[in-house]
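One chain of protein is taken out of this complex; the other chains stay put.
In this document, chain identifiers A, B and C correspond to the written order of the chains, with residue numbering beginning at 1 in each.
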Amino acid sequence: MKAQQVELFVCPMASPSDTSGLQQLADAGKIKPDSLVALVGKTEGTGSHDDWGRVWADVALRDWTARFLRIPVDEVAKRVIFVLSGGCPGVITPHIAAVTREWVEVPDGESKPDGDKRLVVGRAGSEPMLPEEVGRMGQIRKVAAATRDAMADAGLADARDVHLVMVKVPGLTTASIKDAEERGHTVVSHDLTFGPEGAGVYANDAAALGVAMALGEVRETALSDEVIRRNWNLFSEVAMTSSGGEKRHGEVVVFGNSSLSRSSLRIGHAVTKDFIDAEGVRNALRSAGIRFQGGLPDEADLPNLVHVFAKSVIPGSDIIRGNRITLLDDVDAYQIGKALGGMLIASVTGRTTNYVSGGERNSHQGPPGGNIVAAVARVSR
Amino acid sequence: MKAQQVELFVCPMASPSDTSGLQQLADAGKIKPDSLVALVGKTEGTGSHDDWGRVWADVALRDWTARFLRIPVDEVAKRVIFVLSGGCPGVITPHIAAVTREWVEVPDGESKPDGDKRLVVGRAGSEPMLPEEVGRMGQIRKVAAATRDAMADAGLADARDVHLVMVKVPGLTTASIKDAEERGHTVVSHDLTFGPEGAGVYANDAAALGVAMALGEVRETALSDEVIRRNWNLFSEVAMTSSGGEKRHGEVVVFGNSSLSRSSLRIGHAVTKDFIDAEGVRNALRSAGIRFQGGLPDEADLPNLVHVFAKSVIPGSDIIRGNRITLLDDVDAYQIGKALGGMLIASVTGRTTNYVSGGERNSHQGPPGGNIVAAVARVSR
Amino acid sequence: MKAQQVELFVCPMASPSDTSGLQQLADAGKIKPDSLVALVGKTEGTGSHDDWGRVWADVALRDWTARFLRIPVDEVAKRVIFVLSGGCPGVITPHIAAVTREWVEVPDGESKPDGDKRLVVGRAGSEPMLPEEVGRMGQIRKVAAATRDAMADAGLADARDVHLVMVKVPGLTTASIKDAEERGHTVVSHDLTFGPEGAGVYANDAAALGVAMALGEVRETALSDEVIRRNWNLFSEVAMTSSGGEKRHGEVVVFGNSSLSRSSLRIGHAVTKDFIDAEGVRNALRSAGIRFQGGLPDEADLPNLVHVFAKSVIPGSDIIRGNRITLLDDVDAYQIGKALGGMLIASVTGRTTNYVSGGERNSHQGPPGGNIVAAVARVSR
Partner (left out) sequence: MKAQQVELFVCPMASPSDTSGLQQLADAGKIKPDSLVALVGKTEGTGSHDDWGRVWADVALRDWTARFLRIPVDEVAKRVIFVLSGGCPGVITPHIAAVTREWVEVPDGESKPDGDKRLVVGRAGSEPMLPEEVGRMGQIRKVAAATRDAMADAGLADARDVHLVMVKVPGLTTASIKDAEERGHTVVSHDLTFGPEGAGVYANDAAALGVAMALGEVRETALSDEVIRRNWNLFSEVAMTSSGGEKRHGEVVVFGNSSLSRSSLRIGHAVTKDFIDAEGVRNALRSAGIRFQGGLPDEADLPNLVHVFAKSVIPGSDIIRGNRITLLDDVDAYQIGKALGGMLIASVTGRTTNYVSGGERNSHQGPPGGNIVAAVARVSR
């Protein structure tokens, strides 16, 4: 029987086109052309949609991967999933995390005790999504189906074993809106920004609800076009989603724990209760198996922490624990909100190489006002 | 014998001109015209020098204080020290803290056990400072003298009992530079911004070194014009300073603990070791007497925490614990840096009504890369 | 028979609360309590919705007006229309323009030759507008009705004599959206920003189409909820509109020329064909009667120019005369777009005290890609 052995390597980047960290992993044989399944990172730059740091990083990383896998650049997407989140404001170190998956032979039926499940990953592509489906039930259902496929690919049957689902889906563009309307359809929004009524957030949130539906976090009967970005009590605790106009299909990567895994890593997650909830971040680390001396992490506890993936969605309310904040009025709330999430995580992990995406206001990714935090830890002997 | 009884009240503000919180304190008799010594707060707005939120708040608070004290507006400055820090990016609630001091009769010689020192405050004005002295030894010496006077006014003899010194000094303006140069003098900078060579930061840092000299944190022989904003190993752990072009004198308010005090409050302080050091913030709370169950604060520990005063100076280096951050490259690093400090404090105090000023790059306020945090706690019975 | 005599005075402001220019006009008897009909100005500050410069200016100007008219502050709105546009980025001088209207007795039937029409103003309030009407036909129709009333008040019968219509209408707020939805109605948008799908721009554009309908620029049969912010070929060439959540009624001020007027001023207007069309600005000045030596204005031509009112709406396309610009990608396009309009006007008028509002993307105020410019000139003897 084949069992997964998953590894995750974090490489700080000195510039948007710095692939030296990946090359060192390749030279050391830690990542192999047939084991690399995903590259997930934070790129420096403006973080807005004309973020040339992110675009340049995407070009440089795909070029490197094509050379590494010895395939044409335009086939890279079929082999390796790229999740690049632009913008490293504040204390977020630009970095790329390489996820590898190898298959090892194990005696049939042999599995670790249930208390010692380990990291597995699975991936799947979705059916093509039409522009009129973006941000609506069509997108929700297709993401839900792809999420189930990715769980199967990961060998995960129980939704409770899923701790992180990264999803990329098509958004809208001037061209795709024109296409839909010429075919007599409406679209969810003509706002191409990530503002509160923007097509980008509708796509992200439909994707999040698709994950929630697949994992049973939200019943399908509770879902409709009308609840998207309206009923914030419907959400996923593990979905991190992004959207891009250029894509036609959705892509899903599932991270979970399985008793069949032979990885030395474990993943866990938690949600923060509000925007300043450091305890929620600590709970995510605990969920991954990190134990704190005396209740809070110190240097001695953290070597086994491999990586953290977190969202930093801005709350919809300007009240935190009874007091007013002015974040929602900041013209650059998008960037500051992301920076604040980076500080909240770094103040707990004691490092700046954390994956923190977000900045948008309100989301079905995580509970109202709170955010998702997933942590990967090395199982200490 | 007279002993001090000091109180501190924190009032969130709903807008820059909101004085309702102060009025409620006045109506309740908690602040009296002859007991109000200082108003220290954070005002919402841009935080830059054309911050109309701060200017409007200053006008509204002085008007209110003049009416409350029944004196002309232009005499308010002689009676009450105003420290208004502009800009509440992120999770900093706009608020004003009223500091009151009353004198109570106590039997001569009677004093609390040394282990139970309580909050006292003292204030003093400095000699006039000439533009050619700004950001130089002249300003350092005059702030040092005023700091000693304020310690005397507080009844503090031992520098170790001083936990926070707030200072306001003159900066430079086009007019005062012209005046100095016409008299044949040079000035420290023609840059009127708070950039790394700006007159504003030179004034702030000279003030900080003045406090350090008065408290013996830095020997006078180690000081000269050349070390200001050059030798970062010279610093104060308790000085929070600001500068304004319009002023001619410096103003100093000292907060410390004394065995002669009859206050129910105690102050403490600590410094963070770097920009993400939440433990440094916790140490400040511990220093003020807050005890944490299980090592880190939870809701049960925090009712006795009255207020926190913190700096958020941006580090001079772009490396934090071995990894690069891009904060120093952010065009809005000034605002983001302030916002990040607000999050670091709020993630520990569990509230957003914290006084956090800063955003400038490098300072003699606090150690290289680290920042000052002072906390005031109610002594639990 | 009564004829109008309208004057317009432009006062630069040294700070948001500077009313000294108005006071000088009052002291000189140029504006009288019963002749002041409108205050229209640009205020310094961020220009975004937490623009404390604008809010402070509004408070200060209403206080001054209440004292000047000897009425309570809350009655000022009934007597004088305030149009304060926030944000003076670039080369727009903060200023307030006072519009006065006096009635003079003239022999019945006597009127100026048709070629010598002069400035008249008229004003009217609209029916109350419900939140569900904002940005929809309901708002269009009520603005159209108020525009007709304001024309009547101005003594204008022919739409061709109308050169500027300033309109303020209610926008949406969290509270008014809740109210509408509790009564079973939908609202045009949940986005409270001025983004492309924001409630603010929908309200502004419905108001503009209301003016267009009243003036016959657009036929009522061509209008419906569906065309608002969709069919940009429907627009007004004279409507400048703004919206605020706090209002319940619309307010309209019409500026035009009448042969019955005894003013020494004349108004004219034109539209620019695109974002860099200085000739369009010159055409507006020509329309008001300014003659240029040698085809373009020089200092000798401009003394008779009293004031310019212009919009600077960002084009919906990123192509200008065949070449791509990146303005639409700028995160601060709103502010830069306003600043660019200020430069376009100032480069023609040779002064910086121009009223330039805008920054939003696309509008029914003016043709696609172009903007409205109205000019008031003193008729040279």
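The working rule: a residue touches a chain if its C-beta (ideal position, glycine included) is under 8 Å from a C-beta of that chain, and two chains touch if they have at least 3 such contacts.
Model, not experiment: these values are computed from the prediction.
K.L.:
Considering the whole complex, which of B:48, B:231 or B:264 touches the chain not shown?
P.N.:
Residue touching the absent chain, from the options given: B:48.
K.L.:
Using the document's definition of touch, tell me which of B:190, B:219 or B:291 contacts the absent chain.
P.N.:
B:190
K.L.:
Of C:41, C:94 or C:369, which one is in contact with the hidden chain?
P.N.:
For the chain that is not drawn, the touching residue is C:94.
K.L.:
Residues on chain B that touch the omitted chain in the whole complex?
P.N.:
46, 48-50, 189-193, 195-198, 229-230, 326, 329, 331-332
K.L.:
When the complex is taken as a whole, what residues of chain A touch the one chain not shown?
P.N.:
Counting only chain A, the missing chain is touched by 15-17, 44-46, 50-53, 55-56, 59.
K.L.:
Even though one chain is hidden, which residues of chain C still touch it in the full complex?
P.N.:
Residues of chain C in contact with the hidden chain: 12, 14, 44, 88-94, 275-279, 292-296, 298, 320-321, 323-327, 329-330, 332, 335-337, 339-340, 343-344, 346-348, 350-353.
One rule holds in what follows: only the chains that are shown with their structure count from here on.
K.L.:
So chain B and chain C are the same sequence; what rotation in degrees superposes their CA atoms, nearest 5?
P.N.:
About 180 degrees of rotation relates the two copies.
K.L.:
Could you put a whole-Å number on the gap between the CA centroids of chain B and chain C?
P.N.:
Those two chain centres are 45 Å apart.
K.L.:
Pull out every residue in chain B that's touching 2 or more other chains.
P.N.:
Within chain B, the residues that touch at least two other chains are 44.
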